[in-house]
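Of the protein chains in this complex, one is absent; all others appear in place.
Chains: A and B, in written order; residue numbering restarts at 1 for each.
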Amino acid sequence: MIIVPHVSLVTVIEVVAIMVGAFSGFVEARRKRMDIVGVIIVAFIAAFGGGTLRDILLDKRPLFWVQHQEYTILLFVLALTVSPFLKQIRHIVSERMIVVADAVGLGLFAVAGVSQAQAAQMPVFIAAMMGVITGIFGGVLRDIVCNEVPMVFRDGKPYAICAFFGCWMYILLQYVQVPADTALWTSAATITALRLVTWKFDLRVGRPGG
Amino acid sequence: MIIVPHVSLVTVIEVVAIMVGAFSGFVEARRKRMDIVGVIIVAFIAAFGGGTLRDILLDKRPLFWVQHQEYTILLFVLALTVSPFLKQIRHIVSERMIVVADAVGLGLFAVAGVSQAQAAQMPVFIAAMMGVITGIFGGVLRDIVCNEVPMVFRDGKPYAICAFFGCWMYILLQYVQVPADTALWTSAATITALRLVTWKFDLRVGRPGG
Partner (left out) sequence: MIIVPHVSLVTVIEVVAIMVGAFSGFVEARRKRMDIVGVIIVAFIAAFGGGTLRDILLDKRPLFWVQHQEYTILLFVLALTVSPFLKQIRHIVSERMIVVADAVGLGLFAVAGVSQAQAAQMPVFIAAMMGVITGIFGGVLRDIVCNEVPMVFRDGKPYAICAFFGCWMYILLQYVQVPADTALWTSAATITALRLVTWKFDLRVGRPGG
């Protein structure tokens, strides 16, 4: 009898999303001419920062990356082995691939954030906010550590707005008795689709009072 | 029979203080040319950051803005409706009005911070510190996210010192058996008055070793 290791779809998406987050950290840290310590820690913050902030706000322990120590080790090994070849990788991996993977991650993490906030008895508006925080604060904290105004606050792209919309969709679908799994996948897919459409057509929101 | 909604003085002061904090976030985010996502989140950090940091340090949950979801929604609606008219508002609202409202908020939040720290059994010096943190860290976190050295650390105005003084006053008044309510209002009013006097006469503290 052969035992096939069970690797679920969620696990695959999670790992891809974490790797994309970490990759954004590699790129930013390298652009700031950081050393290997900076590269590892910035990648870590970019990949796990949003979920960590959410868990601290919800007072949830163990943290995501403590519970899944293997993801932390994976990121560490990646930083050591992959980051020296960042220039070569950027030739192979197109911007399109990164945007798609990131959009998939945004959808999954945002909806997962809402779900965890609901499990922690958060009121509905707070739950939607926690979804957005989970989705975007990895990048926000990465940019703060790299001494930049966070990109997601200034580039005018509706990145956080796509997440916000999908988080409310998830909440409303549950309210109308759609099964939890269907609600989760539909909402995550909607966020991903919205993000890709707004990226494709380079849609922007205005600057208030600009 | 007419039911009059009960809105206490504390609630009014809280809402005004939060709005002033949020307004400082609007102004700073706009100065940094942020988009609407940045404006909302920076306003949120400026309004709730100090209390959130205090609650995390004290391990107190639910957080202030989770318990009062209505404040979070109010701030969100304000950011969407008011921030586009920031330029016009700054013509109507004088600097004096903002300073007064901010001074009232500083007094209330600092003393409330001490009170919550005492409820969490903090030792006395730590409780005073928690009051100051509650009063000033909204602005500190706002400035960090906006990629600035925090204003309260460098402008030489005794903003934090007024708060620190009033926090100790609150502790000492309780120690000499002054009723809790009297102690709270006297100390908060003292902070507000100190802040306004030091602002009026533009008092500054020196730079160490300058």
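In this section, a residue touches a chain if its C-beta (ideal position, glycine included) is under 8 Å from a C-beta of that chain, and two chains touch if they have at least 3 such contacts.
Everything numeric in this text was worked out from a predicted model, so none of it was measured.
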item	value
Contact with the hidden chain (one of A:Asp35, A:Glu95, A:Asp181 or A:Asp202)	A:Asp35
Contacts of chain A with the absent chain, listed as residue ranges	26, 29-30, 32-39, 41-42, 52, 56, 59, 61, 63, 65-66, 69, 72-73, 76, 83-87, 144-147
On chain B, residues whose C-beta touches the chain left out of the figure	56-59, 122-123, 125-126, 129, 140, 144, 147-150, 152-156, 158-161, 204-210
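Rule of thumb we're sticking to: only the chains that are shown with their structure count from here on.
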item	value
Whole-Å separation of chain centres (CA-atom averages), chain A against chain B	31
